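What you see is the complex with one protein chain gone and the rest in place.
For reference, chains read A, B, C and D in written order, and residue numbers begin at 1 within each chain.
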Amino acid sequence: MFRKFRKKSPWILHYNAGSCNGCDIEILACISPKYDLERFGVINTGNPKQSDIFLVTGPVTFRSRERLVELYTQMPEPKVVVAVGSCTCTGGVFRDMYNVEDGIDRYIPVDVYVPGCAASPELIIDGVVKALEVLEKKTKAMEKPRKLFSEATTKEGIVDRRECAQKVGEADAKDTE
Amino acid sequence: MSRKTINIPLGAQHISLLEPVRFKFECENEKIVGVDSDVGFVHRGVERACTTKFKFDAVGYVVARICGLCAITHSLAYTVAAENLLGAQVTAKAAYLRTLLLELDRIHSHMLCLSHTCENAGFEAMFMQIMGDRELVMEIQELISGNRVQFDYICIGGVNRDITAELGKKILENLTLVEKKVREYKDEFLNNWSLSLKFRGVGALSLEDAYRFNAIGPLARAAGLQTDVRNEMSYLPYKEIGFVMQMQESGDIHARNMVRLDEIQNSIEMCRNIVNGLPEGEIITKIKGKPQGETIVRYEAPRGELMYYVKGNGSAMLDRVRIKTPTFSSIPAFSEIFLGQEYADAPAILASFDPCLSCTAK
Amino acid sequence: MQKIQSSLEKIREEIEGFYDQKSWHFLTLNGVALSNEKLEVQWIFSKYATPDEVVVYYIEVPYDVEIPSIADIIPSAIISQRELVDMFGIAVEGSTKGLYLDEDSMQTPLKGCQI
Amino acid sequence: MLTQILILSPLLFAFAVLFAGVRLRNILTVVFVVFLAGVSLVHLLFINEPLRYDLPHELHTLFFFFDALLLLFFLYVGIAKKDPLVASLAASQIVLYAAVKFVNGAVGSSDFLIDNTSLMMYLIVNIVGGIIVIYSLKYIESEEFSRLKKNGFIAVLFFFLGVMNFLVGTNNIEIFFLLFELTTLCSYILIGYRKDTISTQNALRALWMNQIGGVAILAALLLALVSYKTLSFDLLIANIDTAYLFPIVFLLLAAFVKGAAIPFEKWLLGAMVAPTPVSAILHSATMVKIAPFLVLKLSPAMSGFLSEAVMLFGTFVFFAASLLALSKNYFKEILGLSTIALLSFMMALAAIGTQEAILAASILMVFHALSKALLFLQLGILEKEFHLKYVNDIESLMSYSPLVVFFIVFGFASLTLPPFGVFIGKFMAFESFAAGIQESPVFLAALLFSALGSVFLTILYFKVLTKVFVRDMGLGDSKRKEIACTYKITSWALSVLLGVGIVWSLAQRLFGMWEILIPVLLIGVVPLLLYVFVLQNAQRVKEYNCGEKEEVVLNMYYLHTPSAVQKTILILSLVFLGSLFVGVAL
Partner (left out) sequence: MIEILLILLAPVAGGLLYGFERVVRARMQNRQGPPLLQPFYDMMKLIDKQTLIVNPTHALLGVMHFVALWAVVAFTIMGGNLLYIVFLHLLASLFLVLAAFSVKSIFSHLGANRELLSMIAYEPILVMFAVAFYMLNGSFSIDAVRANPSALGSLLFLFLAFLFVVQLKLKKSPFDAAKAHQEIVGGAEVEFSGLFFEFVYMALWLEYVFVYLLLMLFAGDNILLGGILFCVAFLLVNLVDNATARVRMEHLIKIFLGIAVSLAALNLLGLAYV
């Protein structure tokens, strides 16, 4: 019953995991009068405990990954992660640099990918609106932490997100049966 | 007696920060008595990538990704260095266009800094107003270069796009609007009583300390130290388009804000001169060869002096690219300024430095 | 750009004699790997209010020496010294690892030839 | 008859206990304390109108000898310990006392006058004091003294109770002087009990400061004898001439000294710093109550200028002491200064003299004694069981002993929040101030001082609670430590008494029923329901620390008062005191 209200009141938490801050200033621009994210009820809380949407920018650097996961775990369910910018999605131009972990989906499950270098405010808003739909559909089963930790690594020690997501889907299907 | 201080963290993630940086303030009540900083969150390893992953003609676009706000200055400084090593010259028109984008970048960067300082001082309305007006500049940038933030406008040998006559008119139009707004801000910054409580006399850097810590950019100019790389270099036509160094004396947040506002006005003036007096010619010259030798290029980014040291060995891969960013050399001065201030002012002080951590950590 | 060669022993003295904080501006400390065994360490200065005047003091040293610190003459050098430690794995007097990399990191990204 | 029991039996029992074995002593003490409490309750129930007694003439002579002996002893202490202040004050008391004896020729009234205020004081002294004595049985056990010395300690406590019982009933200023000096003697012995440097030093300071009170009483006595020809309180008050108030002012000065109002605050703080919490408890919970008691007694004689001036002075000290306490870290000092603040507040209320104000002052006296005693007990427990003295160090106490935390929180809550007695007293106090504004602007100043002062006090208490409440997430029950049974029982006794206070205030209709009940429901029922239904299953999460995992360092906030402010406070309080005399003289 309450689920439809999730969509109407998304509060965002923004974390820069090592981006060039191009996307960050565009997120800031989203709040400004021209784009005005608050129309959708968005508040930039800056506090993981009161947020629903996690906007992450940057190709997770070595030092920020722990903080990223820490912040993610402090957010109460249901929550949605939006990866803003090319380097957040894949590592982008920073891919394979020695201090970079190539995109945040190695560490936390991502629901919406927003491409662009830098992602323009229109794209970010679009991403947030997409995230709202995901937020509405989220069930408790989707949020089980096994998605994060169990069987999440391949032989080389690299997370294959796509495979994990499939497994989770199967488990959910079983749950519903 | 037992312990007396509390440790207040600011970062890595904090609402007042755009980028991850970590200050740990040791405070007595809320008065800061010790500062511990950690600036390495954004370290990606660009310097190494420039010499191992990318060829010299691509490096200009890679270094732009060091920082979204001063992307253009990074690519400019690198490109000039590469051109020096190649022994090439760009046309006057290309130099003018480069300067135009640089100054537009400075305007929007300064506006962002001002609005962020206001936000962190708890003045939400001012933040919204400046951010709203900043879109005027962003619009011009998008029209000129095709992108809002990462322009990729400058290439070795010149620039990638020309401006048309209508575009020139549009630029002048928007700049006039911005200039009017900037005058309003100046009025607000000078006369608003609550802002003066928050800004005047807070976070001050003395002239003596500015010399001692080698302060640069608006930080130094607000303290009365006359340094501006635009005044100390010759490869861009600043003398011709009416550059004037902007100075303040008191070195506090207010002075830094005033320096920024004055610089915005000066930059608008310069942009106008560029658009009105744009020389005829090609925007790009073909350059052949491989970089050889070493060179140092300095340029005034919105936050202060940016330095590139480039060493080539005659092949497509460079030997060394050393990037010294403005915020990097200001960090010791930052820590000094925080001492003795209230924690309540720390976010505003930090925003008034206009720190760029992705620059710092590369 | 004017380059002046110095030596590990004399570099501190020379900088102390040369540096005047009212007219010279310390840019940064720079390292350039010359080979797998040797690197060049540069102290870069520029002059206030004069176009394009840059002075570079440099020394060529192997990786296993300790570079003297100039933080007492120029306080802002401390951060570039820490960066040098991180990037080249070379010891600098009074500076510790951990500016960009973790304190216990084994990496030395810019040490030696990289290609 | 009951009164005599209250006075004499503790004195006799003090001797008995001196020679008993440990077990016997403990049992005897508990039984006797219960007996004393019972007697004081019976007293309350059976005496409906003021009682008057007279003492035989021989006793007066005996008192004279005691007085002389005591003063000579003080003189001796002053000379032996080479303390010129003690010596000179003792000497001047001797001279004054001689003068009093020389003038004699007064019209006497009865020696005993037991009115409602005295009955209330009996309750405070015997019940609160009794509980403290029981507590001290356990406390003194863990000290390294000989048995005789330990017994002596208990004996002095009982002696003190007897003296207090005597003091609150007396109507004769001369006897009052003797008892006043005897409480001073008790302080001196108790504070200096450990005989180390700091104890001795603080004991001497308490001695000379309290002797100022003695001098003031003697001066008052002399003036009363000369101009009013009486040495009884009731006659003095009944015949008082508003043009000549000096005896009253001198008696007030004695009250300020005993109540440690600001220029004299050092002695009480000294008692706190001395390593004998029991004496601290006795001092701050019971003995200093002499001050508001005396002002209450004198309040019919005060009017106009004098009552307003005392009110202003009292509220000023309330404000200033709370302000000074904000910068303290030592637990005892915090409690000590807040005691000083509240005592002055009571004196201010007593000085107003309206029925409502006097009721407010009385309520404050009773409930303040209970709350403060409870808090001081916890302080002793902290010191003995956990070796903690500074507020800053009591972090994670919640993991060690939730019970102590409960008592501390309960104690502080009972000092600030509705529906507890102190809150009701303060509430009525504000009503009294408000009612007076139309008469004189001084009431407005008093209102402001007390509003600010009570906010300061609230902040002070919550500053302490900062540390108490902080709870480590990871710590389980492994670090739990049981506290001794005696400590528990005495703490519970005081808490139950505070609870009884709520029932009493309901019965007395001081407030509407809902006004009392709603806070009780809030504090009691809502959390319970929620805990049962919601919180049991809730998941835990770590605190937000900017994404860092590092331990945070939390300390108290110090709200420093600059030394200039401290000086100003001192000077202002002296000015206020001086203006009392000047005003009366004019």
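Things to note:
By our rule, a residue touches a chain if its C-beta (ideal position, glycine included) is under 8 Å from a C-beta of that chain, and two chains touch if they have at least 3 such contacts.
No experiment lies behind these values; they were computed from the predicted model shown.
Taking every chain of the complex into account, the absent chain touches A, B, D. When the missing chain is restored to the complex, the residue among B:S16, B:N160, B:S206 or B:N231 that touches it is B:S16. The omitted chain makes contact with just one of the residues D:L447, D:I502 or D:I569: D:L447. The chain that is not drawn here is touched, among residues D:W504, D:Y544 or D:F581, by D:Y544.
The missing chain, though absent from the display, is touched by one residue of D:L8, D:L24, D:V42 or D:I518; that residue is D:I518.
In the complete complex, the hidden chain is touched by one of B:V33, B:A58, B:A88 or B:M128, namely B:M128. Here one chain is not drawn; of B:N147, B:N160 or B:N192, the residue touching it is B:N192. Interface residues of subunit D facing the missing partner chain: 416-418, 423, 427, 430-431, 433-435, 437-438, 441, 444, 447-448, 451-452, 454-456, 458-459, 462-463, 465-466, 469-473, 511-512, 515, 518-519, 522-523, 526-527, 530-531, 534-535, 537-545, 552, 554, 557, 559. What subunit B contributes to its contact with the hidden chain is residues 6-9, 14-16, 30, 118-126, 128-129, 132, 192-195, 197-198, 342-347. Although one chain is hidden here, its contacts on subunit A can still be listed: residues 2-3, 5-6, 8-9, 11, 33, 36, 38-41, 45-47, 49-50, 52, 74, 76-78.
Everything below uses one rule, namely that only the chains that are shown with their structure count from here on.
Simply put, of A-B and B-D, more C-beta pairs touch at A-B.
Centres computed as Cα averages put subunit B at a distance of 65 Å from subunit D. Taking each chain's centre as the average of its CA atoms, subunit A and subunit C sit 40 Å apart. For subunit B, the set of residues that touch two or more other chains comprises 12-14, 40, 43, 45, 48.
For subunit C, the set of residues that touch two or more other chains comprises 100-101, 109.
Residues of subunit B that touch subunit A in their complex: 12-16, 18-20, 40-46, 48-49, 53, 61-62, 65-69, 71, 112, 116, 128-129, 131-132, 134-135, 138, 147-150, 356-358.
For subunit C in complex with subunit B, the touching residues are 1, 21-22, 25-28, 30-33, 42, 44, 46-54, 56, 74-76, 78-80, 83, 87, 98-101, 109-110, 114-115. Taken together, the subunit B residues at the contact with subunit C in this complex read 39-40, 43, 45, 47-48, 51-52, 211-214, 216, 226-227, 231-234, 294-296, 298, 305, 307, 309, 311, 317, 319-320, 322, 324, 328-329, 331-333, 361.
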